Structure formats: structure tokens, C-alpha cells
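The complex appears here minus one protein chain, its other protein chains still in place.
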Amino acid sequence: MTVQERAGSVTLGPVLFNWQPEKWRDFYFRIADEAPVSTVYIGETVCSKRAPLIEPYYAAVAERLAAGGKTVVFSSLSEVVSKLDRKLAEQICTAEGFLVEANDGSALMYLKGRPHHVGPLMNVYNEATVKFLAGIGAKNICLPVEMPAKSVGALCEATRDLDVSIEVQVFGRQSLALSARCYHARAHGRTKDSCRFVCEEDPDGLTLSTIDDRKFLTVNGIQTLSYEYLNLVREVPSLRKMGVSRFRLSPHTLDMVGIATIFSGVVEGKLAADEAAALLEAMKPDAPFANGFYHGKPGYTWNTASVH
Amino acid sequence: MPRSPRAEPPASSLRALLQNIPGFLLAAAPLAVIQPILSRIASHVATDRPELFARLGVHARKRFLIDPTDLPFVLVLSPDNNRPHLRAYRRTENPAHHAAISGKFFILLDMIDGTLDGDALFFTRDLRVSGDTEAVVALRNALDDFEGSALDSVVSSFGPLAKPAALAVSALRSMQASHRHA
Partner (left out) sequence: MPETYIRPELVCPAGTPAALRTAVDAGADAVYCGFQNETNARNFPGLNFTPAELEQSLGYAHARNAKVLLAVNTFPPAGKFELWRDAVDIAARLGVDAMIVGDMGVADYAAKTYPNLRLHLSVQAGASSPEAIRFYCQAFGIKRVVLPRILTVAEIAELHREIPCEIEAFIFGNIGMMAEGRCSLTNYATGLSTNMDGVCSPAADVHYEDDKEGNLTTRLGPFMIDCFAGGENAGYPTICKGRYTCSASPEAYYAFEEPVSLNLSALLPDLMRAGVTALKIEGRQRSRAYVKAVVAAFRKAVDDVMAGNAPALANLLALTEGHRETQGAYRSKAWR
């Protein structure tokens, strides 16, 4: 099967923030029942300390999603350093019967040789890397958020004949950096070991502003994200033409079912991109949209000009 | 925490030393006297170290204001390999430039000569940079690839004047070293 023949679909990335476990569960229940998405990624990708909080609900959430016709993929921890991190990575990657998305090299150690996904926090920038990963079992690769359109197009073109689908994040705050240090804890004068889960106060992350009071970044534990929300709804048709078949939304405390419905309409060609953009504008979070990376511009910027 | 002491030597001893070295260091000298020497330095560097221009790339055509804050004049360097020039201006003339580097004379001298680290000088606020930062970084890196001492190379290019000039420079250096360790 070539990429061109692949049906396009919307996917939902893992919740990156520390949501109350019951809220987390109910969010996925609603997604399972109502959202027009093909694949849902679940699991804790940011902090191994948070993982036990949602673990009790994994089974129920996975079952409900499957019943809703969604493919469930477990997304692995992105920064694996401590014993706890390593144990979590091993648990996720060696569990029988689940598809796993690798977010760091340790996951690949476990997953190579069997079908798996590769997440956007892995560095897959070129055709040589895609070919290598396809050779060890990658079936779907979500590209890094900073990839410009030109490179996405070239990558799709060069990997057309491989049995790998290409996925791109099209909505939600953009992950910009990972660290071993917890910046949520630091903001509250604590350390990662003594954090007392202070990140739960910020379900869409903690905003950092510059000294001259410009909103700039978003802190989520060891992760730093953009303040702006990525919105590539106008670019979906171009991405489709390039050969991208999967369009990832990153969850926020917004109406994600509504947002998924809009993106799904565009991916399926039932909704014009301009119309979709207007609908999203009306649902806008309390922060601007950005699409700079795609256009080869600074990631915080909003560009209306077409790339082609 | 004490900052690296780089106290200025007394004006009289500084003057005494400067009297022995090439005229371009003479603050009081008319610019007309200084200028031929500066031009000599520019053309010497251009012929002696052509690879400097490869490192500078597009920045070779830019104008760098070099401002020794403790002297009454400023220099404008335009490394352009076809027509390199180094020109002195009275500070009040405020000559046009793309980028400016300022600091005390000794500090600039030792940085150009590869004995002080530009980044460290920036961290301690002994060096100030404004304007086209990329051009300054390119110039700093290009100069840093200068084999041996750039200053010695220039000094030796002065022919018969080289020996007294070299003596003066080494005297300057030891004076500076003693102040650094003071």
C-alpha cells in the first residue's frame, strides 16, 4: 500500500498534563463515545511519578476506546533516567497485546523487531531515519513539531514505498523541550522528588512571561511547551497532498470532541479549511494560535501566507 | 565576590609607556599622524592572513566600531579583502557602523591578541557589544584563528621600528599582568 492510497484520519495524542485521574478517565470516555478519531494514544509520557495516578483506569479507558472503534496505542515515557522511569518504560513496552508508541531510545530497545509507532518526541527528521526505523518495525511515525513543510514533503516523497504512515501534530501546545529537572517544582521552590504534584494546579500548563510581561512559554513538569496553540487546520489539505495521512490533536481542557469534529471534516474533505479555521477561532483558548514551524518561521508566529 | 581587578594604571606611567610604542596608541597625536599606521596594520593583516576573510564571509564588508573607552578616539574597521581599512575618528564624530565593540584599551588589546576570552569579558561586563551581534561573533572567531600573536605579527611588520615597539608591547603586557594580579 502506498501512502497516497491511505485514508486520512484524525488521532488524539496523549494527555500531557497532570489531570485528576477521574477527569482523565471521563475525558477519554467521552472521546471514546463521541470523537471522530481513528487512534487514541494514552499513557504518561512526561513524568513517571504521575503514572501510578492514572494506571488504575488504563483498562477501563482502553476498553471503552476499543468499543468506540478506536485503535489504542500506549505512548511511552519521553525522558527515561531514573530507576522509576526505566521500570515504567519496561512495563509499557513489554506488556502483551498492546501497540506502543516509542518516545525515547529505551523504548526502541524493547520494541525493535515488532510492530510499533514512533512518537513526535523522537528525532525523526529524514528518509534515512524513517527507513532505518521501518526496518526494525515502525508502522507509524509522528514527526517532530518543528519540521517545516518543505522537509515534511521531502520526507513523505522519499518514504512513499515504505509500509509506514506519517503523522503530524496539527493542534495544541507545541512541545519545545524536555529536561531531567522539574520546572513546575522549581517554580514552587521544590525539587522533583519533593514536588507534591504541584503540576496538578495547571491542567494546560503554567505560563511563563518575560520580564517585560510578554507571555512566552508553558511549563509542564520536565516539559516546556509553547504558550501559543498550534493550529494547522488551513494546512491540512497541503499535508494531505504531501502524503501525510494522520493528523494529531494534543489534548487540552477545551472541547476536544468539537475540535476533532472540525479537523475530521477537513481531513475527509467535507469541510473547507477556511470555514474550519473560522469555527476554531470561535472556540479559541485563552492564548493565540501559531503555525510558524510549518512555514519555516519562528514557532510562535502566525502566518497566513501559503507555503506553496 | 571580587571581580577580576583590572584597575587602570596611573595616567603618568601609562603615558610614559605609550610614548615608546607606535604612534597609533598616542591618544594625543593628531589623527592625521595615526592614520597611515592604521592603514599599514590593515593591509598587513589582509596580506598576511587572507583566510581571515573566508571566516568573516559576508561580514567582511561590514563596519566595526572599536571603542577603547579609556582613550579619546575610536576606530572603524572594515575588513573588506579588496580594500581593508582601519580608520581613527574622534569619539565625537560618531562614525557610521554596523556593530560596536567597546571596552578598556588593554582588554580589547588582549582579546585581539588571544590572551583574554571574549565571552568571559562579556560575562563580567568588561566588554560591551551592540548592533550586528552576528558580525561581531564572526570577527571574534576569525581573529581567534590568527596564528600566534596577532599583535606580534603587526609589530614585526613595522620593520626598523619593530624592536622598540615589541619591547614596549611586552612592557605593556607585564604592566598589565601585574595589575591583573594586584
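Letters A and B name the chains as they come in the text, with residue numbers starting at 1 for each one.
One rule holds in what follows: contacts are C-beta pairs under 8 Å (C-beta built on N, C-alpha and C of every residue); 3 or more make two chains touch, one makes a residue touch a chain.
None of the values given here were measured: they were computed from a predicted structure.
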Kindly state which of the options A:A62, A:L155 or A:V244 is in contact with the chain not pictured. A:L155
Contact residue for the chain not shown (choose from A:T224, A:S238 or A:N291): A:T224
Please output the residues of subunit B touching the missing chain, sorted low to high. 1, 3-4, 54-57, 59, 111, 114-120, 122-125, 128-130, 132-142, 144-147
Hidden partner chain, residues of subunit A it touches: 79-82, 85-86, 89-90, 104-106, 108-110, 112, 121, 123-133, 136, 144-148, 150-155, 157-158, 174, 176-183, 186-188, 191-193, 198, 206-214, 216-217, 219, 224, 226, 292-293, 296-300
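In the analysis below, only the chains that are shown with their structure count from here on.
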So, in whole Å, the Cα centroid of subunit A is separated from that of subunit B by 53
